[in-house]
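To start, the structure under review is shown below, and the notes come after it.
Of the protein chains in this complex, one is absent; all others appear in place.
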Amino acid sequence: MTDSKYNPDRRKVIRLIGGAGAAAAVQMLPFGAGLARAAEKFTVGVIYVGSRDDFGYNQSHAQAAAYIKKLPGIEVVEEERVPETIDVEKTMEAMINEDGAQMIFATSFGYFNPYVLKMAKKYPNVRFAHCGGLWSKGMPTNIGSFFGYIDECEYLSGIAAAATSKSKKLGFVAAKPIPQVLRNINAFLLGARSVDPKATVSVIFTGDWSLPVKEAEAANSLIDQGVDVLTCHVDSPKVVIETAERRGIYSCGFHVNQASLAPKGYLTGAEWEWKTPYVILVDNAESGKPMINFLRGGLKEGFVKTSAFGPAVSPATRKISMAVKAKMLQDEFIIFKGPLKDNTGKTVIASGVALSQQNPVLESMNYLVDGVIGQI
Amino acid sequence: MSDASGGIAVGSLLLALLGGAMRVSTPFLFVSLGECITEKSGRINLGLEGTLVFGAMSGYGVAYLTGSPWLGILAAGGSGLLLGVMHGLLCSLPRVNDIAVGIAMMLFGTGLAFFLGKPLIQPVAPTLPSLILGGWSSNTQIQEALRINVLLPIGIALAFALRWAFVHTRWGLALRLVGDNAAAARALGYPVVPVRIVATAVGGFLAGIGGAFLSLYYPGSWNEGLSSGQGLMAVALVIFARWDPVRCALAALLFGAAGALGPALQSQGITSGYYLFNAAPYVLTLILMSMSWSSGRSLAGAPGELSLVNR
Partner (left out) sequence: MSLLPLVAALFVTAVLFALFVASQGYPAFDALALVGKGAFGSAFAWQNTLSRAAPIMLTALCVALPARAGLLIIGGEGALALGGLAAAMVPVVLAGWSVLLVQGLMAMAGFVVGGGWIALSGWLRYKRGVNETISSLLLAYIGAAVFNFLVEGILRDPASLNKPSTAPIGDRYAIGAIPGMDVHWGLVWGFLVCIGAWWLMRHTVFGFATGVVGGNPRAAQMVGLPVGRLMLMACFLGGGAAGLAGMLEVAAVHGDANADLMAGYGYAGILVSFAARHHPLGVIAGALLVGGIGASGSLLQRHLDLPDAATLVLQGMLFVSLLAFETLNRKGVQRV
């Protein structure tokens, strides 16, 4: 990762999907005019659904915001713990009206519909970058939805987990059975099975994004059942990682690096690198280029990264994991390919079908693959 | 432990409930004991949720800075005491409603804890040690279920001590008299207002410790989602337990065990309907209440001056 404001080589490898091109000509004019007026300061608003330092999802975005804040000519206004109600609508409007924001990063999935859609229609000269949403044709073209293929890192975590595990029982504490979460659970299982076909992943849904006591209970129940590697998809993985460490088992992190919480048992982790899409989108706006409506990237594009291996990961395991990672970086690795059955026995990906990361079908995943213990 | 048949391992489930009761019930226990003392004096403090959260934050902060979780517990109790005194003093003003002030104090305590606790989310503070009572068993689940924190036995002992003290000590008598009939207490020369302030302060002290248990033992870290209404629920449990400290302890244990049902079932692969399993403690409490209470007996054991139940 270079420290320069923007690495031009990276731009070439950014995947652009969706009909951004057609809208380009229409978009150029209003944006150009808007930018000329505020030539020296470009104001960006960033909205978080949770607390900025939650050791998790919101923190991963706050780190990116802190990064673009340091870029010359950029001013950042932030607001945390903004619920997905009229509050976020009013916050976006206030950023535009009271702070002169020209671009808004709305970082929670639930902000998209109806709030971002509504505000984007109302303020066509402001750019709205939304994390996790699925922009589709017909939606306002001043919206860009960006996201990272973090399931690549989950697959690599699964490899480290199954190779290190003694019981071959892995555990996953998840908030809700939504596509983004299911995709991570499934990738974790597939990674695990790639090194040990008998490995299983037991999943517990807590029902909400931040319920520390329930997360600790879930972690303990899983450990009581013989699970010896835990990972999670909740807003703040701190409790799960700490519980695993206290009970002397292994863990894989999520959102940001949690190695400091589990010096003994931390294997590796899936981390966001939001500063890549933030810089691309801000750079684009500043130079008056059309909004990138659909922006996705994985390891290769630098949208996600893996935590450094912990001491418990053997050299042999590291080697396997690094070999897969190298393929992912070359765009030669497919995680979801047929034949794949879900855990009720139904075929979900037919034999011979390979779903590449960019395939939108993956973004509406609604099954747990064979080997995952749990129902949705 | 494994059950290849795919059915539910009942023994394992019961152990999980036991483990849950041991792990989760302590905050409920301490807050409800504290509230029990306060309510016995004829005051109600609905703000203990805020006290709990503030105690969790201050306990974690002090434990982190000093390296001693026990100092953290003390700090949590101390800050709970301060919030309790504040509530007690405000509610001693004429025409000030204790229920309403409690709810406002809940916001205030929570807000203050969140504000001051921002820098404490990242650091790792030392946690309280556990007592290993299950060393005799080779079953890890039994060992784990019986790994408890010293605060739990202290709390249970306190419950019995309080039940005894309410009846057999001068303090207990004064407290109950003030709570049951302020006019009579005044006539007998008991200082009604100071007794109530002290009772609210002690209640706050215990609630603060309950909060420190959350941040310093289980789950054992500070963050803003730490309490999902445990303090509020504990206050409700006092009414459920009809102002008897020992019943408060039982209610807390029962509530903790019921809360373990959802995760325990899920860890065995029963994940559908988890919202309903997770609501088990609330449903259970409601059912027990509507079965055991009848309109005539609802006030049995209620302090006569308590605004919440005597109108």
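Should a chain be cited, it is by its letter among A and B, assigned in written order, with residues numbered from 1 in that chain.
The working rule: a contact is a pair of C-beta atoms (placed from the backbone, for glycine too) under 8 Å apart; a residue touches a chain by one contact, two chains touch by 3 or more.
All values derive from a computational prediction rather than experimental measurement.
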For the chain not shown, touching visible partners are A, B
Missing-chain contact among A:42, A:109 or A:309 belongs to A:109
In the whole complex, of B:19, B:34 or B:109, the residue touching the missing chain would be B:109
Missing-chain contact, candidates B:67, B:135, B:153 or B:273, resolves to B:273
From B:14, B:100, B:131 or B:167, the answer for touching the chain not displayed is B:100
Chain A positions in touch with the non-displayed chain are 45, 51-52, 77-87, 89-91, 93-95, 97-99, 109-110, 112-114, 132, 134, 176-180, 207-208, 363-364, 366
In the full complex, chain B touches the hidden chain through residues 50, 90, 93-97, 99-101, 103-115, 118, 229, 232-233, 236, 239-240, 273, 275-276, 278-279, 282-283, 285-286, 289-290, 293-298, 307-309, 311
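Here is the rule we use: only the chains that are shown with their structure count from here on.
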The chain A residues in contact with chain B across the complex are 50-51, 53-55, 171, 202-205, 207, 210-218, 220-226, 235-236, 238-239, 242-243, 246-247, 260-261, 373-376
Counting only contacts in the complex, chain B reaches chain A at residues 1-2, 12, 15-16, 19-20, 23-24, 114, 118, 121-122, 124, 127, 140-141, 144, 214, 218-221, 223-226, 228, 230, 259-260, 262-264, 266-272, 274-275, 278
